[in-house]
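Just passing along the structure, written as structure tokens.
So, subunit A:
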Amino acid sequence: MARKDDILKSFLTHELLESKYDFRKEELPNTVREALNSDKPIIKAIALIVEGLDGTSPVTDSVLRNQVTQFLNEAL
Partner candidate 1 sequence: MKNLFDKWKTRIPKYSEAHKDLFTSLSQKFGAEGEKKINLGKHFSTNYELYTYAFFLGLYNNEFAPIPDGEKKTDFSHHIQYWGSKTTISTRKDFTNLQENIFIALVAKTDIDLVTLEKGDLDEDDAVKLLIKTMESYTNGGLILIKEKLEENPNYFLQPTSFLNMILETEKE
Partner candidate 2 sequence: MIIRKIQIDNYLCYYDSNTFELSEGLNIILGENGEGKTKFFEAVDWLFNGENRELDMLVSAKKLNETEIGDSFRVRVSMTVEQYGEKSIITKSFLAKKEKANECSTSSFVIEGISENSSGERTQVDGQTLLDRIFPFQIRKYSMFKGEAELNIFESDSALANLINLFSEAKHYDKYSEKGTFLREKAEKAVEDSSKLDKKNESLYKKLEGEITLLEREKAKYLVHLNSTEEEIRKIEGNLQLAESHVSNADALGTLNKRIKEIEEKISHLTGRIDENYTTSLFDENWILVNFESFHKEFAEKVSAHSKTRREIQSEHDKQQGIKVGERKAKAELLNNAIPLPNNIPSKAIMEEMLNDEICKVCNREAKKGSEAYEFMMKRLKTYLESQVTEQNEPEKDEPLFKYDYTNRLDNLSISHEDNLKNLRLIRTKIKELFEFNDDRKKDIEELNEQLEKEKTEREKILGNSSIGAEKLSDVLKNYNAWQRDLKNRNQDQVDYTTKLKSLESELKAKKEEKDKIDTSSANSFLIKTRNILRDIETIFVDTKEKKFDEFIEKLQTKSNNFFKTINIDAFTGTIVFTRRNKINRTIVEVELQEDGRTFYKPNQSLLTSMHISILFAISELASEIKEENFPMIFDAPTSSFGEYKTAQFLNLIFETENQKILLIKDFLHTDKVTKTLSIKKEFENVRRNKAFWVKLERPFDPNNLKTINSQVITL
């Protein structure tokens, strides 16, 4: 497993996702690629950030911010 996937998984184990967002453990994706296709905004947002920081080509702060806000704009 690539490091970015391990990092993503460790974020997704946070209890906030279970308690506040009602996600069950089985529903959570295992890889960044899977998560990028998720229909749950917070999961996809996290995946976007992980991909932006530890993916194949890291992005700058402003690009990252734009990606996340544009995605959320469309998803929310």
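In picking the candidates, the idea was that all candidates are chains of the complex that A comes from, given by their letters.
Basically, a contact is a pair of C-beta atoms (placed from the backbone, for glycine too) under 8 Å apart; a residue touches a chain by one contact, two chains touch by 3 or more; residues count from 1.
Keep in mind that what you see is a predicted model, and the values were worked out from it rather than measured.
J.: Please name the candidate from 1 or 2 that touches subunit A in this complex.
T.: Among 1 or 2, only candidate 2 touches subunit A here.
J.: Which residues of subunit A touch candidate 2 in the complex?
T.: 3, 6-7, 10-11, 13-14, 16-17, 20, 41-42, 45-46, 49-50, 53-54, 61, 64-65, 68-69, 72-73, 76
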